[in-house]
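All protein chains but one are shown at their positions in the complex.
Up next, subunit A:
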Amino acid sequence: MSSYFSDFASLFEQFDVASAFWVNIQLTFFAAIGSMLLGTVLALMRVSPITSMRWLGAAYVNIIRNTPLTIILVFLVLGVWSQLQLNLSPDFNKNFFRYAVVGLAIYHAAFVCEAIRSGVNTVPVGQAEAARAIGLGFLPAARLIIFPQALRGAITPLGNTLIALTKNTTVAAAASVTEISALMKSMIEFRPDVIIAVFLTVAIGFVLIVVPVGLLTTWASRKFAVVR
């Protein structure tokens, strides 16, 4: 039994598990920012008074949300990068990392949009009417009155999207990014002797990353709730 533990410990000498997880955290961080920005714009489009904008926003959400993330990432790498020779960075690894961030952001923006839109639905219609009544146009009313309240109402669904995003960073392996699931594949290949421990390591690592996100969103959704 003790030899199993020493074998398990040697795993960490052989493979840089922490660095691999760090890549996932970085992917999560940048993709979260990207999807938040894009998702907010999409949500604005979906609640805008302009029919074509609403249609465009709805089309994006319905197409992207119903496409597997793997397809999006593989398309970006094989379709956009390989075919169109579009480099996001001269550095080979950074290029793939950035493609993964873009793909994750594109995909999760659809979910962020829907989370924010559900937040918009928590804002009473009277708030928008009062904003319009003092002479605010659509964008100022959205920026000053509706979205600040909608985002607070959307903290829980946004947190769920962030958790999904964190775990979905493992799909970046499809874009040739050496993150934890890519590393796990190597570990399984070269260390079948501790295969259960390999799975447990990765699973526990994700739990350790994701649990604080969940706690944080629960706390934040209470802390920033709009009192009515």
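Keep this in mind: contacts are C-beta pairs under 8 Å (C-beta built on N, C-alpha and C of every residue); 3 or more make two chains touch, one makes a residue touch a chain; residues count from 1.
Methods note: contacts and distances are computed from a predicted model.
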Name under which UniProt lists the unshown chain, selected from "Fe-S cluster assembly ATPase SufC", "ABC-type polar-amino-acid transporter", "Protein-glutamine gamma-glutamyltransferase" or "Alpha-D-ribose 1-methylphosphonate 5-phosphate C-P lyase": "ABC-type polar-amino-acid transporter"
Contact partner of the left-out chain, one of A:A18, A:A130 or A:L208: A:A130
Absent-chain interface as seen on subunit A, which is shown: 49, 124, 126-127, 129-137, 140, 144-145, 148-149, 152, 226-228
